[in-house]
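The complex appears here without one of its protein chains, the remainder shown in place.
In order of appearance the chains are A, B and C, and numbering begins at 1 in each one.
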Amino acid sequence: MKTTFIGLAALAVIAVGCAATQPLPSSQELDQKALTVIKASFREQGIAKLDRLDQDLGQRACSSDKPPGADVAQQVETAALATIKWPVDGRYLGDWKEGEKLAQNGRGATWTDKADAANGGSCYNCHQIGKAELSFGTIGPSLYNYGKLRGVADPASPTSAPIVQYTWGKLWNSKAYAACSNMPRFGHAALLTQDQIRDVMALLLDPRSPVNQ
Amino acid sequence: MRYLLIAGALLASVLGVSAQQKSAADGIAEYRKMLEDGNPAELFEAKGEVLWKQRRGPRNASLERCDLGKGPGIVKGAWVELPRWFADTQRVQDLESRLLTCMETLQGLNAVEIAKTPFGRGEQVSMEALVAFISAESRGLKVSLPQSHREEQVMYEIGKRAFFFRGGPMDFSCSSCHNQAGQRVRLQDLPNLTVNPGDGVGFAAWPAYRVSSGELWSMQRRLNDCFRQQRFPYPGYASDVTIALGVYMGVNAKGAQSIAPALKR
Amino acid sequence: MADPMRIRAQAAGDKATVRVLMAHEMETGQRKDAAGKIIPGWYIQEVSAQLNGKTVMTAQWGPAVAKNPFLQFAIKGAKAGDKVSVSWVDNKGEKRTDEATVS
Partner (left out) sequence: MQTRRDMLSHSAKLAAMLAAVGMLPTLASAQAAGYNAAAFDAKTIPDLMKALGGGAPVESKDVTVTGPDIAENGAVVPIGAATALPGVKRMLLLVEKNPSVLTAIFDVTDAVDSNFATRVKMGQSSDVYAVAMMNDGKVLFAKKEIKVTLGGCGG
């Protein structure tokens, strides 16, 4: 009787000890736990609804400290390429002056923004673009002289077509060319309209744009 | 010859750009230096100290018996060890969630109501002053979050996953901006929060007085605005995802000297 | 009531440098709130400093002085132990005076 009691007490001590030294849950269990914590921690506010936490294939594949495998990356890129809507009238370039305004504007799509407010392109947040703007980010490559460096003298010419189309595609859905690109999918996510993308295109590719001076 | 010309033009443009970048960066450094002396965070520290000692709430009690992890009433050094496990609440808590606990248990205030209050109003104003005071009591100390409790380790793992979690219309995660040193958004340097980014940088610089809004921002508010700019939904105040991110950044920043409350753009 | 100022006065040589932080909104009267209504101006208009009770400096400020204002100036002949006080009055007539000892 007495030994049993001591034995139970010893067991209890072991149990308490275990609580602190028990091995961590498996990586998969932690993934699940993290997802549960994330879903439970956010609430909707303004235009920012909870469906923003529902990940698509690419978002899921690019949500760890390691890049996805080559096959998954390929799958993401192929799917992304298929989403690109090319301009129906074949007109790729708009007004570079409007494009500069969009590049400067970092507003839109936050819970403090209104649903009907036009979004900016936030381009200068991450890229150098026009030389006059000193306040530019460096997460993305410099886009200064973007068209000039790529030899775009006439954006309408057939020789310019590949770079013009690539640039449109990159703006529409950056993940078509790099599965885990940091750049938002401006066309695919409806952050910018076709016309707005034309204006940003002009900022980058129009030989008259200060970007190419 | 033509290639040489192009190469020359490229070099010139690269050189021109780097010279310009340097001058802008130098200018900003000079600006920050000029603001160093006389951080308005001091005003909040002073107010927070008064609030810590003042009898308030339905129980007419001060927070002087609040246990921030180093024992009741010990403020010095508490900030650089948070978030951590608390046996009484059976939770890993950051400074703000722990203060909510103390305001409720000691002073009889309603923690749920305070958590729901928008920043800059009501008891949230007290909260910002309190975090200024408490973090200032760890100024110069090294960040050293405990990781001995299993739940602290679990929260680190959850925080890591939350840090890399991509979502929203812009596909951003914390890692989009904070996984590499030397990058900027506009002119603001972005610390790499996956490692120790250095003394007084990143985790070791918050809470901070934000020049742009003229307010003191706790880490909770800093994270809240990160998620807003990430185009995520609204993170609950002192919610587990925010605490887990605190654990992740804090553990990564082990050894970094805290300069909180700092002065920020 | 307005929150206290933070005043630091340090003697060096034949003068003392005074650094002051004041807790004030310094609302310009030109900003609009979320509803599009102008937020009324609310800012410090007059500042004065005294050394051992004698006025040594007066200032007038407009709304372009930054929120939670900082002010630095130097008082000649001030030495350790002297009392420096700073006062302000805002456009609503609110006032605040705080004192520090020169160190």
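The working rule: a residue touches a chain if its C-beta (ideal position, glycine included) is under 8 Å from a C-beta of that chain, and two chains touch if they have at least 3 such contacts.
Here the structure is a predicted model, which means the values were calculated and not measured.
Of the candidate positions C:10, C:28 or C:87, contact with the unshown chain belongs to C:28.
Of the listed positions B:57, B:146, B:198 or B:214, the one in contact with the omitted chain in the full complex is B:214.
Even with one chain removed from view, chain A keeps its contact list with that chain: residues 104-108, 110, 113, 120, 122, 124-125, 134-135. Where chain C meets the missing chain, the touching residues are 15, 26, 28-30, 38, 40-41, 45-46, 49, 51, 54-67, 69-77, 91.
Of the residues in chain B, those that touch the hidden partner chain are 23-24, 27-28, 30-32, 34-35, 185-188, 211-214, 228-229, 265.
Convention: only the chains that are shown with their structure count from here on.
Taking each chain's centre as the mean of its C-alpha atoms, chain A lies 24 Å from chain B.
Note on chain placement: the centre of chain B and the centre of chain C lie 29 Å apart, centres being C-alpha means.
Chain A and chain C, compared by their mean Cα positions, are separated by 46 Å. Among the residues of chain C, none is in touch with two or more other chains.
For chain B, the set of residues touching two or more other chains is empty. Here chain C touches chain B in the complex through residues 3-4, 6, 19, 21-23, 25-26, 66-68, 70, 72, going by the rule given at the top. Within the complex formed with chain B, the residues of chain A that make contact are 19-22, 24-25, 30-31, 33-35, 37-38, 40-45, 48-50, 52-55, 58-60, 62-65, 109-112, 124-126, 128, 131, 134-139, 142, 144-145, 149, 175, 182, 184-185, 189-191. Those residues of chain B lying in contact with chain A across their complex are 10, 13, 16-17, 20, 24, 148-150, 153-154, 157-158, 160-162, 164-173, 175-177, 179, 182-187, 190, 194, 227-229, 231-236, 239-242, 244.
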